[in-house]
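Apart from one protein chain that is not included, each protein chain of the complex appears where it belongs.
After this line comes chain A, so read on.
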Amino acid sequence: MSSMSLAVRDSSTMLRRNLLHARRYPSLTLNLLLTPVMLLLLFVYIFGGTMSAGIGGNRSAYIAYVVPGLLLMTIGSTVVGTAISVSNDMTEGIIARFRTMAIHRPSVLIGHVVGSVLQSIVSVVLVGAIAVAIGFRSHATALGWMAALGVLVLFALAFTWIAVGMGLISPSAEAASNNAMPLILLPLISSAFTPIHSMPGWFQPIAEYQPFTPAIETLRGLLLGGAIGHNGWLTVAWCLGLTALGYFWSTSKFNADQK
């Protein structure tokens, strides 16, 4: 068997294992899904009345403003679960068994990543459906929707690989949860909830030069119309860069000698 088909075969076996875990124990996934749903309802109904004034519109304009960020935050929240489950999984004896088998090594991690990206997309679709139910409307074409989905998948892939690395360096589930916390906090300091120009001047670069902001702006452009500009390329660059970084970080951690 060539090494490529070995990689594909072992990775799909590991994916099946991962999905089996997710199906048997859905509570973690559901818990993590709660955060973006709550935030969506919170920002639209509780803060929405006041916040909408800040962007010069009404409540439904604010829904449109906040949904792209919340879709990405859903991914941030799902990958915290990835970090936790990778960290948990590494304490299982079966991982040591995998290491002593003639399998494609990264497949253990690829199984986690693909499973987690699928979970992210399912969660994004659920949050998106709730958004539509409470009044989110998009006039995007089918192509626009496809492009938006592509951005979300790419974003999920990048953040999942980073989360896998965080899971690998975390000795326990608690540590993994803490280490992955920035992935939930980053969207709060992006253009997700308020426009960047409304933030203090010294803070604006921090909000602007982080992966969430260009991705949010790209999604806004795709779903709501308006200029995407350089944000599209920036988003793709961020995602590819983080994916590569996460992949090499994670696989080198996984291949390192165990204590």
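What we mean here is this: a contact is a pair of C-beta atoms (placed from the backbone, for glycine too) under 8 Å apart; a residue touches a chain by one contact, two chains touch by 3 or more; residues count from 1.
Here is the rule we use: contacts and distances are computed from a predicted model.
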From "Pimeloyl-CoA dehydrogenase large subunit", "ATP-binding cassette domain-containing protein", "Monovalent cation/H+ antiporter subunit D" or "NADH-quinone oxidoreductase subunit N", the hidden chain's UniProt protein name: "ATP-binding cassette domain-containing protein"
Candidates A:Met38, A:Ile94, A:Ala129 or A:Leu185 - the one touching the absent chain: A:Ile94
Which residue numbers on chain A touch the omitted chain? 1, 6, 9-10, 13, 16-17, 20-21, 24-25, 92-94, 96-103, 257-259
